[in-house]
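A single protein chain has been omitted from the complex, and every remaining protein chain is retained in its original position.
Then we have chain A:
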């Protein structure tokens, strides 16, 4: 996300001076990159149209006609449990992303605009947090939440994902760039309370950056596997990632339900695609505007 911002600046700075000519090598590398990302998607789309027999026998990328059969079977699996998983994912990712964005914005704003003892230490610890993969924390988080008796509940998945060091780090950069200190001080002189300054003035100014964080967090929570996998025992609480994995691991004596899993995987990426299409324009236009002001 930060690279997008910086390339934007560089692009707009240089484009006025020289006309950019497409380089065949760079274009070639980008096309290979695009294929690398898109072929698996094409595979999922093609495979989701195949029946169980065709899946392993017909040509890989050749679509078939069974997409609606597969979806119907998927919906029928244990009385529509799949849709419950989708709803759970939406709750985890939706509530989690909004809460996490708000918390990150607040933390980032405070780190960027306030001077307080221990600030450098807090920020260093956060930076360390960025380097620690979430997977490593899943088990300690499980043991902590178990002491509160919160495992196997919505909270178990929501709470740990509200704090994201990386999102706070991003928010701090956006806050430093997008919220002029003069404006904050002017509001203070007018007698505005600190929370009001944050909610009414800083937050709207940071909005484009926050959309980025929101998208980023939504995708991270939606795709998260390890944390819900460890936290949850009740399969009606599963998000779609954990639920689909269960369909593939039914023990050696039962067949893996490949067609259902592939159809489910296709359905499960649609909300992400939709979200990106809807929020993309927000995020592109104003990010550059905010960045230039800095």
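Operating definition for what follows: a contact is a pair of C-beta atoms (placed from the backbone, for glycine too) under 8 Å apart; a residue touches a chain by one contact, two chains touch by 3 or more; residues count from 1.
As a convention for this text, contacts and distances are computed from a predicted model.
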"Carbohydrate ABC transporter membrane protein 1, CUT1 family", "Transport permease protein", "cytochrome-c oxidase" or "Extracellular solute-binding protein" - which is the UniProt name of the missing chain: "Extracellular solute-binding protein"
Full-complex contact with the absent chain, from A:171, A:240, A:257 or A:275: A:257
Sole residue of A:74, A:93 or A:230 that reaches the chain not shown, by the stated touch rule: A:230
From A:52, A:201 or A:219, residue that would touch the chain that is not displayed: A:52
Residues of chain A (touch criterion as defined above) contacting the omitted chain: 52-53, 55-57, 78, 91, 95, 99, 139, 142-143, 146-155, 158-159, 162, 229-230, 233-235, 245-246, 249-258
